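With one protein chain removed, the remaining protein chains of the complex are shown where they sit.
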Amino acid sequence: MPPRVEILVDGQRVLVHEGTPLVVALFDAGVRGYRTSVSGEPRAPICGMGICFECRVTVDGTSQRRSCLLPCVAGMIVETAAGGRDREG
Amino acid sequence: MRDNGDAPSAAMECDVAVVGGGPAGIAAATRAAEHGARVIVLDQGLAPGGQIWRHHDPRHLPRAARRWMERCERSGARWLSEAAVVDGATERGLAVVRRDAAFRVYPRAVVIATGARELFLPFPGWTLPNVMGMGGAQALIKGGADVSGRRVVVAGSGPLVLPVAAAMARGGATLVAVAEQAPLRSVAGFATALWAHPSKLAQAAHYRGAFARRSYHCGTWVLRADGDGRVQQVTLTDGRGRRRVEACDLLCCSFGLVPNTELATLLGCTVVDGTVRTDSVQRTSVPNVFCAGEPTGVGGEQAALVEGEIAGLAASGHEDAARAVSLQRARDDWKRFSTRLASAFHPREELLTLADGDTIVCRCEDVRYHRLNAAWSVRQAKMYTRIGMGPCQGAVCGAACQVLFGWERGTVRPPLGAPRVEAWMETSAQERPSSATA
Partner (left out) sequence: MMRAGHPDVVVVGAGVVGAACALALAREHQRVLIVDADFPGGGSTGVAMGHIVVMDDSEAQLALTAYSRSLWSEMAGELPPDCEDERRGTLWLATTDEELRAAGQKQAVYARHGVAASVVDAAALADMEPHLRPGLAGALHVPDDSVLYPPAAARYFVERACSLGAEVLERCTVEEIGDGTVSLATSGGSLDTVTAGAVVNAAGIDAPRLTPGLPIIPRKGHLVITERYPGMCSSQLVELGYLHSAHTMEGESVAFNVQPRATGQLLIGSSRELVGRDRRINHRLLAAMLQRAIGFLPSLARCATVRAWTGFRPATPDKLPLIGRWDGDGGERLWIAAGHEGLGITMALGTAELLVSQMLGTSAPVDPAPFAPGRVMPGTTCCTEH
């Protein structure tokens, strides 16, 4: 397995295997609202393959990045819609 | 074939460009390269495999997949991961955006192996976080996601129900319910037909075994999902007045597969009833453009492999080999299987009326069901409500509206995949290299 690296998700440190799809890291980190829809709903991915655009988050300052098409790299800074977390604590 | 991370030069020439890195693309690239063609694979994914061969640990791959991938690596085909084709025209090649680079590829022939995506049908609560497609859930698991302790409902239609339920069970999730919307007689009929395909039958039994303790209900579907900020409960029905409310925190729900025909349409290929028309050697209506796998008709992994082989051979100029009886017969066989598949798991009537007025149909633009008029044309609906005009360009809602209202898919306009202005511009401005081949 590739080495573990640290990324930041909404200010929290998360350890992931390098190269893991970012959407997987966010799922495991319990992210619920990846983005906010036009009418204010929290949204999360449905397709996992770059089709639905619901997994969009801000990565290293650039918005509208589909997290299912990005590999995790050390030091990545991710900002989501921060609509709560699964598996709190 | 593993992407060596090279930043490509501004414009690249090759004999065969293969778009898509699943079984069809891998088979096409392998065969073409083995026959001496210069092959470039342009795959949007992070690593080879597409959807069905997605993996985070190669040991989890089925043996056949591993063998194909190793053979592709040995073939000399050049593999570019995270490479999205955003635009293309036969005389202008393909415009590609990859990480921070943007470049054009000028192939003599193109093999479109862009696979399929899930069919989503809107129902109340389907936009809640942690409601996703079965394929989407499978992509997460195959990408290494940890589902242990999650309470999961797997509901929907078709060949994904069993493998996704099995994967959830193996991953330590609690399967709260597993539901197939098709009636028992259709599923049983399909299962009988599987006798003709022993490998498929064994596969199905294997999946079923993985969650044997949980029941698998046919003729059952999701009515609604509810929760505060994410799914917390799901209501299922059998259409005969019985309803079940199950607490859960993950709902995997989708209704079969829809071919990804956007690139084919953009390149001018004839697409009828949502599938790309091809001849016996996978040639489309556009010269030097071939298509293999799900876009020619959803048929699964085996069909994709055979079509990929045929397309790779034909695209690299080996049409005789592409016409080999063994390949042609295998392809026809698997295509027949796909027709049986489609009819067995056809979405039932009730699924078309799950949405209530408030249910969102277009997720990109938040267009709700009550705003849509079935009497409109698809273009009219787009103009009046902006349905399908968001970044997904109707990939999700368009397929749903085709089922709900009979609306044909709208036109495909570039760019595909919402590239950044500067990236797309860079591809538009590049010219073909001056060392033009005859």
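We call the chains A and B, going by the order they appear; numbering starts again at 1 in every chain.
What we mean here is this: a contact is a pair of C-beta atoms (placed from the backbone, for glycine too) under 8 Å apart; a residue touches a chain by one contact, two chains touch by 3 or more.
The model shown is predicted, which means the values in this text are computed figures rather than measured ones.
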Quiz item: With respect to the chain omitted from the figure, which of B:T174, B:S338, B:T359 or B:S428 is a touching residue?
Solution: B:S428
Quiz item: From the list B:S148, B:S343 or B:Q380, which touches the chain that is not on show?
Solution: B:Q380
Quiz item: What residue numbers in chain A mark contact with the hidden partner chain?
Solution: 38, 62-64
Practice problem: Could I get the residues of chain B that touch the absent chain, sorted low to high? | Solution: 87, 92, 376-377, 379-380, 383-385, 389-391, 393, 413-415, 418-422, 424-425, 428-429
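In the analysis below, only the chains that are shown with their structure count from here on.
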Quiz prompt | Distance between chain centroids, defined by C-alpha means - chain A, chain B (Å) | solution = 22
Exercise. Would you tell me which residues of chain A are touching chain B in their complex?
Key: 1, 17, 19-21, 23-24, 27-28, 32-34, 37-39, 41-54, 64, 68-71, 83-84, 86
Quiz item: Where on chain B does chain A make contact in their complex?
Solution: 44-47, 51, 56-57, 82, 84, 117-118, 120, 127, 129-133, 135-140, 143-146, 229-230, 249, 260, 360, 363-366, 390-392, 395-396, 417-418
